[in-house]
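Reviewing the structure listed below.
Presenting subunit A:
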Amino acid sequence: MGITRKNYDLQISRLKYDVLEMGRRVRAAMAAAVEALEGRDGEAAVAVREADAGINAMESAIHDECARLIAMEQPVARDLRIIMAMIKAALELERIGDYAGNIARAAERAAGLPAARTAEAMPVIAAMADLASRMLSDAVGSVLDGDVGRAEAAARMDDDVDRIYAGFLRDGIRGMAAEPEGIDGVLALLFAAKHVERIADHAVNLCELAFYVENGENREL
Partner candidate 1 sequence: MTDEAKLRIRGLDLHYGEVQALKKVDMDIVPNAVTAFIGPSGCGKTTFLKTLNRMIDLIPGATVTGTVLYDGRDVYGDYDVIELRKRIGMVFQKPNPFPMSIFDNVAYGPRVHGMKGRRSLEETVERSLKRAALWGEVSDRLHKPALGLSGGQQQRLCIARLLAVEPDVLLMDEPSSALDPISTAKIEDLLEELKKLYTIVIVTHNMQQAARISDRTAFFLHGEVVEMRSTEEMFFKPKDKRTEDYISGRFG
Partner candidate 2 sequence: MESNGSTENHRKVRRMDAAATSVLWASAAFTIGILLCIVGYIVFRGLVSDNRRSYEVIGRGAPSFPLPDGGEGVVIVNRSLRLADLTLEDVRSLLGGETASWGLLSGQDLDVVPVALRDGQGDGTLSFAAATLRKDGAEEVVRAVEAAPGAVGFLRADILPPEAARRVKVIPVRSIAIAVDPAVMELTDGRRLASVDEAVLKDLFTGRIANWKSVGGPDLPVRVFRLEPATVESRGFRGLALDGADWAATAAVQPDARTLLRAVASTPGAVGFVPYAEAAGNAAVKLLPVERREIRPNLTLSFFLEEPKRAGKVGGVSTIIGNTLLMILLTLLMATPIGVGAAVYLTEYARQGPLVRILRFGTETLAGIPSIIFGLFGYIVFVGAFHWGIGLLSGTLTVTMMILPTIVRTAEEAIKAVPASHREGSLALGATRWQTVTRVVLRAASPGILTGVILGIGRAIGETAALIFTMGTDYRSIQGLLSSARVLSVHLYILVKEGISFDKAFATAMILIVVILAVNFTATRLIGRMHFMQTTGGGRHDG
């Protein structure tokens, strides 16, 4: 079995690899943006935003490759579902990349602020980002393999991210009420945290795609 359509299999493998690579780059962007925020490094932040163009280009390329495969290879069943999932996954990753860019912008603004405020907030943000990154990694992997168990587990981590964010928001609002002159700084941090939370939500969307690939279901997680 399986000695036919080798070329076709090769192309699907390459597609999967491209999506994997896109996911890796997006995670790297997020990590770099959070680091820039932590180190109040304006230049690093700019670098992240510039790298976003490359991520967008990857989405286009993956999209075009999927269209080509549909036209040329007439995929059906699982092959079809994988390709449909890749299109959507690339789109989700592209949006995640945009969020990473947003975090970088927040980092640029926070660069001009006193260090003390960021020092308290950073561990929280870093924790959220870490969770989000793991979610992303598991999500992309589960979509490519159709591993619904892994996808469900990754999706559950979103609850933690939401919880952490809810707490951060409360503290942040209190802090802004207590020290109105530091609002800019706090707001910047709050936005950054929100972006991370959105990244986690999109990671859940990716996990849903695993169910599509494996069972053809449009699951809500």
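Here is the rule we use: a contact is a pair of C-beta atoms (placed from the backbone, for glycine too) under 8 Å apart; a residue touches a chain by one contact, two chains touch by 3 or more; residues count from 1.
Selection rule: all candidates are chains of the complex that A comes from, given by their letters.
Because the structure is predicted, anything quoted here is derived from the model rather than measured.
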Among 1 or 2, the complex member that touches subunit A is candidate 1
Interfacial residue positions of subunit A with respect to candidate 1 in the complex: 1-5, 8-9, 74-81, 215-216
